[in-house]
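Every protein chain of the complex appears in place save one, which is left out.
Presenting chain A:
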Amino acid sequence: MPPPPAPAAQAPRKGVLARIAESRNALGLLFMLPAAAFLIFFLTYPLGLGVWLGFTDTKIGRTGVFIGIENYRWLFDDPVFWLTVFNTLFYTVFASIAKFALGLWLALLLNRHLPFKNVFRAIILLPWVVPTVLSAMAFWWIFDSQFSIISWVLMKLGVIAAPINFLGDPWNARWSVIAANIWRGIPFVAISLLAGLQTIPQSLNEAAAIDGATPWQRFRLVTLPLLTPIIAVVMTFSVLFTFTDFQLIYVLTRGGPVNATHLMATLSFQRAIPGGQLGEGAAIAVAMIPFLLAAILFSFFGLQRRKWQQGND
């Protein structure tokens, strides 16, 4: 049997443009071009470049040479680096737990039938909308060592005798920056979980109530399991952004006192930009990647397991 004639021979010749317009693959590629160009040149390439810089002794104004894992060996022996790893984990764990607990509580409150619900929702999102640096400056003033309004109120109430040195004492400073971070993070968690709560049919809750379930049982056995997928996503975001936080610390303490609040991101900045050691700064930034991957994988596989337990989605 003779082969069928090639389509090109029959179809009238078309211009290149017309052919691109008809092919999904070519057109898709064309449409992806602007986004891809930006992301490859300013995201993927710098990511690779950052890893490479971590293996060099590049300084500001001087191209570096490849020095293998020397930066990492140097960091391994650097007590300040390990202190920042500790600080970062401490900051992330406590801030994330508190944001989750308070955010969930707020979401549950807002999920009830309340008058002025939209007003509340609008107010609660405000800390998230205002630029972090600017609201952190308000906290800076609230945490002032001499004129802190918190100290003033506590002194008036007779709880304390002298102003609290919020940002000058290592542990006070750690808890202070965590408090500011929680303040800023609650809206995101609360509004996202509220959206999740609103997709849960009220009838399920009512059925459980009729069967005699207490409010706590209804929360634990009905609401929480249905909310788990969205909790996993929200908390992954929350943990990632807390772990890599920079702005709050930079405004409130710049890592002090005696490095007590230095996070990996702020140490990386300090060593690289004012310190001029680009290679070392890049190595610290790269050292954050395993933690971030672990957080992503944890929630990814956590979600997979849940799906598998529940059978088909």
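Here, a residue touches a chain if its C-beta (ideal position, glycine included) is under 8 Å from a C-beta of that chain, and two chains touch if they have at least 3 such contacts; residues count from 1.
Keep this in mind: contacts and distances are computed from a predicted model.
K.L.:
Can you tell which of "glutamate synthase (NADPH)", "Peptidoglycan glycosyltransferase MrdB", "Sugar ABC transporter permease" or "Chemotaxis protein CheW" UniProt lists for the chain that's not drawn?
P.N.:
UniProt lists the chain left out of the view as "Sugar ABC transporter permease".
K.L.:
So which bits of chain A touch the chain we can't see?
P.N.:
On the chain A side, contact with the omitted chain comes from 21, 24-25, 27-29, 31-36, 38-39, 41-43, 45-47, 49-50, 53, 58, 102, 105-106, 109-114, 117-118, 120-127, 129-135, 137-139, 141-142, 144, 146-147, 149, 152, 183, 186-188, 191-192, 194-196, 198-203, 205-206, 209, 230, 233-234, 237, 240-241, 244-247, 250-251, 265, 268-269, 272-273, 278, 281-282, 285-286, 288-289, 292, 296.
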